[in-house]
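A single protein chain has been omitted; all remaining protein chains appear in their positions.
Chain IDs A, B and C follow the sequence of writing; residue 1 opens each chain.
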Amino acid sequence: MAILRVDGLNAAYRKNRVLNDVTFSVEPGTLTGIVGPNGAGKSTLLKVMLDLHPKLSGDVSFFGSPHGKVKTRIGYVPQRGSVDWDFPTNALDVVMMGLYGQIGWFKWPKRSDKENALASLDQMGMADYADRQISQLSGGQQQRVFLARALVQNADLYFMDEPLAGVDAATEKAIMMTLKQLKEMGKTVMVVHHDLQTVEDYFDHVLLLNRTVVAHGPTDNIFTKDNVYRAYGGALRFMKEA
Amino acid sequence: MGYTAWILLTASLVGLCCGIIGTFLILRRMAMMADAISHTVLLGIVVAFLITRELSGIHMLIGSIIAGLLTAVLVQWFHSRGVQQDASIGVVFTTLFAIGVILIATQAGNAHLDVKHALMGEITFVPWNIVNVPFIGGVPEAVLMLVIVLAVTLVVILAFYKEWKLTSFDPALAASLGIPVVFMHYVFMSLVSVTTVASFDAVGAIMVVAMLITPAAAAYLWTDRLSVMLVLSGGFGILSAIAGYYIAVWLDTSISGSMAFATGLVFLFSFLCSPKHGVLAKAVRPHARHAADKEAA
Amino acid sequence: MLKRNLLGMKTTAMAGAIAVLLLVMTACGEGGGKENGSGKEDVIHIVTTIAQIAEPISVIGGEHVSVQSLMGPGVDPHLYNATQGDIRKLDGSDLVLYSGLHLEGNMTEVFEQIGKTRPVTGIAEAIPKDQLLHDENGAVDPHVWFDIDLWKQALSSAVEELKKLAPDNAGQFEANKNDYFKQLDELKTEGQTKLAEIDKDQRVLVTAHDAFGYFGRAYDVEVVGLQGLSTEAEIGLSDIDETIAILLEHKVPAVFIESSINPNSIKAVIQGAESKGLKVQLGGELYSDAMGDAGTPEGTYIGMYRHNIETIYNALKGKGE
Partner (left out) sequence: MTLLLSPNTQWVLLSTLILGMAAGMIGCLAYWKRQSLMSDALSHAALPGVVIAFALYGSKNLPLMILGAAISALAGAFFIGWIRSSSRIKEDTAMGMVLSVFFGLGIMLLTIVNRSAGGNQSGLDGFIFGQAASMVRSDVYTMLALGIIVMLVVFIAFKEWKLYLFDPDFAKGLGLSGRWMNAVYTFVLVLVIVIGIQAVGVILMAALLIIPSVSARYWTNSFKWMIVLSAVLGGGAGVIGTMLSAAGKGWPTGPFIVAASSAMFAVSLLFGAEKGLVVKAVQLRMQKKQLAESWTQHAAIEEAQ
């Protein structure tokens, strides 16, 4: 039974139409890379699915119900950069924020919440930076903290917007290792990705998007040269033979 | 309680209230909101005067709080329509102030109406207007109001502490977690309005801006923990209030003016010598700090 | 290895802030109470708000009174900033006299409070309401000291207060008051004769701030205030054009600025009239809310008043070319 179903999704951003008639569904326990040229609507797709951006038409269902009902089962890692890094909070605090939705009103974080947060920090190899103020961390470390913040929610379905953009090699390896572990635990992960070279090694499914679904399915049979050409509109000079 | 004690208590209450609210004010980049409210209050007073035709305190107070809220609502409405934060504050407060002046010039005839009279309290007079509270007896009206405002602020901040932190730090994530970001913004702005107007009565418009922003900015330079910053900001608020009072007594000058100046001194001291973010600290051992970063990367 | 848990830390921090506050309240319970005035036994210590009260009363009271005014010579009562020293003065006084009719705005509560431990009177409140100038929606013009008769009534209510405090000197107070009022009457007739010399058509007093209503009524002079009473109001172009129209119509030779108001608006009227062919001079500076420096003739009520009369007389006497 598909964990995520998108049917006839249309959305516009300022003047131009960014998503027209996007339809696809995702099976549980898959690690899908959303790939496409700039302006293909990759980030907008994520935002529209999570109700962070208005849609023109079409509907989206998670575990068979609309987003509002299953918020706690969905983790979202937005694109980095929208945050004020001088804000007085340390890495552990940032990760704890992932739990605020579940802790609920009036209540304060319990000891167990803190331990979960520390555990997911440790999973990202950042345990000993727990009380470091976030502006003192490097770009890669900040990304690991934001990823840990999503992991701590212990969601079943994760959306990540370019988590590997601008990170050092060690961080890239650590993030991919975590995504693989999530997959083994039966979680479903969708990642907006820009580096075509690494698509095959990182993702078992691929969604080729250029304002509409060009191709979607297991990497081996749909990540072919002509599909990618169709998605990128011949912008590519050379590509590894399928 | 002696005369001086009441003044010091009022000043400390203003320092504490404004310190706490000020912390979130500067973190949410709304510092100039306090200045905007201190201007739009004129419209609140003029409208209240035109309705009630007399200059009594209560009507002016209500008028000013409504004006403060109106400012907050309009700024948020413009901001959500894509206008930059400080530009929307600028547009709103100039327009509302202009409307106030137009009303005075055309409607209010030659009523002796000016902001300094109708609302601006002077802290030296605070101990004189007493109001009786059931158990405690005679308490200056300003103190009573400030204690209520302090209680409300503490309850609202502590009850939703983590939500305030998240909406100030990462509103996008807060929205995706289902926290009503816009609603909380309006709640916060009403707190700012009420605190600002309640403190007007004791220390005047511009001094409130000083008590709201400067202690919080000073605290910001000492710590990286929000909870510590809140406490420090309240503490600096009280410290500058008391220091301000004694400067005023020493120079025999306006107490509220000296309090504002005292907050400036507290900030200057923090700005120069705070171990973490002070200018001197950075100058003294720049290598040590960078080394720490290198090793961390 | 983590610090104490987040929750614990926060409550102790909050408790710290409350403790500091309590410390403040107890530490400084300095005794209030009335410090009694020093100096000779029977001298009455009087504190007034504006100098227009202080100076006449010190003349009438003679050596039986020592008078201090809160607002120094140049201070505008509308924008007065009280200090600790002022409060000590009020606290140490035997009698407080203020003008009233809302001139001193937010000090009215203070006077009620101090009034509990010593006599405090708003001397202008004694003037019968019908003799006061009201605007259409009932706001009272508080600048009563520009009408000598009204101010005499106010000063006599102040002198009554003095008599109550020092009954045995009452006769002398009455005598001094009558001498002083005689001078006031002479001043009034002098003003009437002088201003009568200027023909009716040209008796137009143009100032920035609308404080001379009573003066105009007393000497039958048409008063034009550009900005009205409130200091927050802004003038419009129509106000300036109308004023210039009046100047042209009456061929008024001069207009006046005041010590506490920005002179630009009056200069705009002068230049506007000039480019329409009427040479208007700047008639000099009038005292409106505040008086001159202490120790100078303008520092006394009579001196200030005479200065205003002379300035207006000299300026408006010459024919506007």
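One rule holds in what follows: a contact is a pair of C-beta atoms (placed from the backbone, for glycine too) under 8 Å apart; a residue touches a chain by one contact, two chains touch by 3 or more.
Keep in mind that this is a model prediction, so the values were computed, not measured.
Across the complete structure, the visible chains that the omitted chain touches are A, B, C. Within the complete assembly, residues 71-76, 79, 81, 83, 85, 231, 233-241, 244, 259-265, 267-268, 271-272, 275-276, 285, 289-290, 292-294, 298 of subunit C touch the chain that is not shown. For subunit B, the residues in touch with the chain missing from this view are 26, 29-32, 34-35, 39, 78, 81-91, 93-95, 97-99, 101-102, 105-106, 206-207, 209-210, 212-214, 216-217, 220-221, 248, 251-254, 256-261, 263-264, 267, 271, 277, 279, 282. The omitted chain makes contact with subunit A at the following residues, 10, 12, 14-15, 17, 20, 56-57, 86, 135.
FYI, only the chains that are shown with their structure count from here on.
The chain with its Cα centroid farthest from the Cα centroid of subunit C is A. Of all the chains shown, the one with its CA centroid nearest the global CA centroid is B. Mean C-alpha positions place subunit A and subunit B at a centre distance of 40 Å. The geometric centre of subunit B is 33 Å away from that of subunit C, both derived from CA atoms. Subunit C has residues 6 in contact with two or more other chains.
For subunit A, the set of residues that touch two or more other chains comprises 108-109.
Every residue of subunit A that touches subunit B in the complex is listed here, in rising order: 50, 52, 68, 71, 76, 78, 82-84, 87-90, 93-94, 96-98, 100-101, 103, 105-106, 108-109, 129, 132-133, 136-138, 140-141, 149, 168. Within the complex, the subunit B residues that touch subunit A are 27, 29, 159-163, 165-166, 168-170, 172-179, 220, 223-226, 228-229, 292-293, 296-297. Those residues of subunit B lying in contact with subunit C across their complex are 1-5, 8-9, 12-13, 16, 42, 53, 55, 100-101, 104-105, 108-117, 120-122, 124-125, 128-130, 154, 158, 161, 227-228, 230-231, 234-235, 238, 242, 248-249, 252-255, 257.
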